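Apart from one protein chain that is not included, each protein chain of the complex appears where it belongs.
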Amino acid sequence: MEAALEFLTKFLTQFQSPTLAFLLGGIVIAALGSRLEIPEAVYKFIVFMLLMRVGLDGGMSIREANLADMLLPALFAMLIGCGIVLLGRYTLALLPSVRTEDGIATAGLFGAVSGSTLAAAIVVMESEGIEYEHWAPALYPFMDIPALVLAIVLASMYLKRKDGSVEKVRVWPIVKESLQGSALSALLLGIALGLLTRPEAIFEGFYDPLFRGLLSVLMLVMGMEAYARLAELRRVAHWYAVYAALAPLVHGLIAFALGYVAHVLVGFSPGGIVLLAVLAGSSSDISGPPTLRAGIPTANPSAYVGASTSIGTPVAIAIGLPLYIWLAQTLIVG
Amino acid sequence: MEAALEFLTKFLTQFQSPTLAFLLGGIVIAALGSRLEIPEAVYKFIVFMLLMRVGLDGGMSIREANLADMLLPALFAMLIGCGIVLLGRYTLALLPSVRTEDGIATAGLFGAVSGSTLAAAIVVMESEGIEYEHWAPALYPFMDIPALVLAIVLASMYLKRKDGSVEKVRVWPIVKESLQGSALSALLLGIALGLLTRPEAIFEGFYDPLFRGLLSVLMLVMGMEAYARLAELRRVAHWYAVYAALAPLVHGLIAFALGYVAHVLVGFSPGGIVLLAVLAGSSSDISGPPTLRAGIPTANPSAYVGASTSIGTPVAIAIGLPLYIWLAQTLIVG
Amino acid sequence: MEAALEFLTKFLTQFQSPTLAFLLGGIVIAALGSRLEIPEAVYKFIVFMLLMRVGLDGGMSIREANLADMLLPALFAMLIGCGIVLLGRYTLALLPSVRTEDGIATAGLFGAVSGSTLAAAIVVMESEGIEYEHWAPALYPFMDIPALVLAIVLASMYLKRKDGSVEKVRVWPIVKESLQGSALSALLLGIALGLLTRPEAIFEGFYDPLFRGLLSVLMLVMGMEAYARLAELRRVAHWYAVYAALAPLVHGLIAFALGYVAHVLVGFSPGGIVLLAVLAGSSSDISGPPTLRAGIPTANPSAYVGASTSIGTPVAIAIGLPLYIWLAQTLIVG
Amino acid sequence: MTRQATKLVIITEQLLLRDIARIVESSGATGYTVTPANGKGSRNLRSSGQPTASGAFANVKVEVITASEALARRIADEIAGKYFDNFSGIAYLDQVDVLHAKHL
Amino acid sequence: MTRQATKLVIITEQLLLRDIARIVESSGATGYTVTPANGKGSRNLRSSGQPTASGAFANVKVEVITASEALARRIADEIAGKYFDNFSGIAYLDQVDVLHAKHL
Partner (left out) sequence: MTRQATKLVIITEQLLLRDIARIVESSGATGYTVTPANGKGSRNLRSSGQPTASGAFANVKVEVITASEALARRIADEIAGKYFDNFSGIAYLDQVDVLHAKHL
């Protein structure tokens, strides 16, 4: 009871944090018909700045990290990415009003990772003083790529079975396509530069100090976007909305549980567990959609993009993130 | 005599302040044919950043402000906005070489408010250490919207009388159109976020530290723009140039006088008076023109945009601003 | 021997500096096919920010500088700019597989100056604590413009002799065209504002703190660009690649020697010598190419832009810069 | 499939885009395409006070492909009648052969 | 020189640009031109999850001028066959007179 109250308080305070406040602000002004626009060039640059910041930080801490500590979390990240897709394949995609390939694509997008949700989690955790392994964001591709690949493979298998075709799906082009996307490129470049070079001065003098502020602008865009996509979502089966509301939390909690296992086995920190849960609970907004459009062309993007952008991301940030933090503080630290 | 000298000194020093220096620099390089360009995406983002900064600051201080203190200034802001339009309607718009609807539109634009001039005033005041009510920028819409609405209503009445039509002008769509514009949206969103949430960290770590520097870039754009529009202004009656040179100062001084009344009655600060005068003396550069194009389609934008951008804004910043500061320091503080 | 080892160490450490690391990072991700993109609007704005920062700094220090100290370096800068072009005219441009006008244009581009290489040098020198005359960047136009003008004049003379025409080349339009370009405009505006106004506050609060970080982004773009142009370079004679690899160092060393003369005669600082060598070793990437396209329309831009962007700039930054710093520390300071 | 169709092109101020899109959508046309444009015509009104110094595209080019020329003309007339007295604008028709389209 | 030629216009999702460019380049056409576009058609799929709130151009208009109409049709058929079932897209032909071109 008291715990629930505590969560509620944390949850409501969260709404006053800049991260969530700008997200909601974006939804509200879009709903009111505002013509405010953050230009595409600025939006793209902000995404670059955030992922470069996260990557540099990750790379610099991998330098000092014990590589063995990263193995189990990385393995779990892969398992989670694949698990989410399989879960969606055998729940959402089997519903009668849902076209199978649309359901698989949606599961793929929710298995993949959102850079902006990750950035939001880092900002909130740092402002609350929660410690975490700074290499944890490097788990991103371990979850993201397997999820997208598996979704595309499952969809192809399904469609081929329907057609009676026997061609094999080639995995490497999908992996390459993912790695070359702008989000993963920036993150991995940041990791490489952080690991191999000495970017401390510009990290501390440029990328890090601008991080929170730029995130607030990005959250505004995500909010406006969430509202703009609602119309698209309304045109597809209601099940997508239900899935989009529940899946982030289910995925996050599964990841939380696995993270806890890593905590017990290899001392993965509570903050690291929260980040793992956030990665799992997030759904890709930048690089996932084009990869899926190319990989599962017959799937309807209004279903998966609408579900992810309009409901999935707001739920992941507004409910998931405070939930995992509260759980970590209550169950582990407390 | 001494006072005049003092003003002259202040006035000339002002030309060395980055705000004015970049404005003049912009005029000069445009006149010299420079191909320097601040991309549109950057320009739009800077405007967003400045208005968000001003709005957040306003919202945070409204939290602690006594709402009663704001009533009289807000009422005066509305009166000033409407008064400026009426003044223009019965002076400029009646001149024989000025088409009535062009004159009314011009008066509307000068009654409306410029976000960049407001930002310039805040930077100058803060760098000179002049205190002001931080909620004062929230007076912006109280002056801006009534001025635009009244100008459109007056023009419609005039045009309908000419046509013999009896249709009524609908006010709400104009108000809504104004509020949805990018400038007011950003300002009001900032105020709401400042008032309802806890943006202190990003205000102090991002929006505020970038404020002055971004303003210098915006001033450069405004200077280049002022020069670019001179050609347009030359094609319309000379009265627009005369109006554009005098109106900012006349409007500013009227507002200064009303601000002084608020000073006596409810203790409105000298800095607040200066800001009220700046709002009045400024002419809209972002949201006013499209609202007027839509609302008074037959008016010639070369007249009103040319007058405002080429002469009105430079006069408001270069002469009006130091004048009001000097007046405040001489008459009130001194 | 020991000295060479020392240089090698300096050279290898250099690869870990953010400046060079981001340049190489850009080359690598472009080679890997990344779709990461720094939008054009952002790229243009960064160039503006860097040159404005360099210009403001230069202008503020000219205020306190002894003008006489600047005369000799300025004269040397002009001589170097012209000397580089003449050198190219009578080596590269005479090679049998090189079209004469292509060779002259290439020499012109290498005689001209790169704002981004200059910015990179300043960042590296400041982070290594090397003192220099802060007005030294003002030498930029003294080298850049004569080089471009001379190249265009030589090419015209050559082409006219071939045609038997006797029209005279007009120099002033070329100078004006150069001065009006976006890079020189920004630099000169910065110098003027630094000299005539009081921009200290925004210099220290905005332009300077963002300098290093923005440079890292620009280096990334330059790296991606270097890779993208390699294909173009491959289509032209191999001599361009040879020239592009050697010329930056030859030019830099010549300038170093002249700078040393100025050191002895008027006390030009070791840091100033390094900057002079960097200016000479750099090849223009922003304003030079369009000036040359307009001035020597028959020259093939794939030759000169390819040579400069793909090889010249990376060599100038990765090898030239640490070489000059090492020379200055070994020969002069040491 | 090859189908003769009429392409209506309207070049006008960016400011009017929302209104023009509404007119086209309610006209029964099956779609439209918008590209950014800049231009110079008889008058040189600037629509918005948007900086000219920042290289913005102040005009738009709207293309509407219709199976019936009459529909294209109706759309053009409605837009021109409503706006072209006070706003920059030009409208013209071109004959094209549509090869692939979902509807028309 | 004045030479009758066929202009093929394809308006489709930005996402497909790389693939379409590859098809055009390997078709034997001598060149192509791409302009940014936005549009509304029979379905309104958004291609990329790219923010609609940031005024991005989500479509492209690709124009290919060919001396032979048959080549233009072949290119259109290949692109439409491969993509237009699942992606937004329209393709049409226009007859033009080429005045100056390096090849054609």
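Order as written gives the chain letters A, B, C, D and E; numbering starts at 1 within each chain.
Note that a residue touches a chain if its C-beta (ideal position, glycine included) is under 8 Å from a C-beta of that chain, and two chains touch if they have at least 3 such contacts.
Fair warning: this is a prediction, and the values are worked out from it, not measured in the lab.
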item	value
Visible contact partners (per top-of-document touch definition) of the missing chain	C, D, E
Where the unshown chain meets subunit C, residue by residue	26, 30, 37-40, 42-43, 221, 224-225, 228-229, 232, 284-286, 288-290, 293-294, 297-298, 300-302, 305, 308-309
Residues of subunit D (touch criterion as defined above) contacting the omitted chain	8-9, 11, 35-43, 57, 59, 61, 73, 76-77, 80, 84, 89-94
Missing-chain contacts mapped onto subunit E	2, 5, 7, 21, 25, 30-36, 65, 94-103
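Keep in mind that, in the parts below, only the chains that are shown with their structure count from here on.
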item	value
Remotest chain, subunit B as reference, centres from CA atoms	E
Length of the line joining the C-alpha centres of subunit B and subunit E, rounded to whole Å	46
Between subunit C and subunit E, centroid-to-centroid distance (C-alpha), Å	40
In subunit B, residues with contacts to at least two other chains	37-42, 210
Residues of subunit D engaged with two or more neighbouring chains	none
All touching chain pairs, where touch follows the definition stated at the start	A-B, A-C, A-E, B-C, B-D, D-E
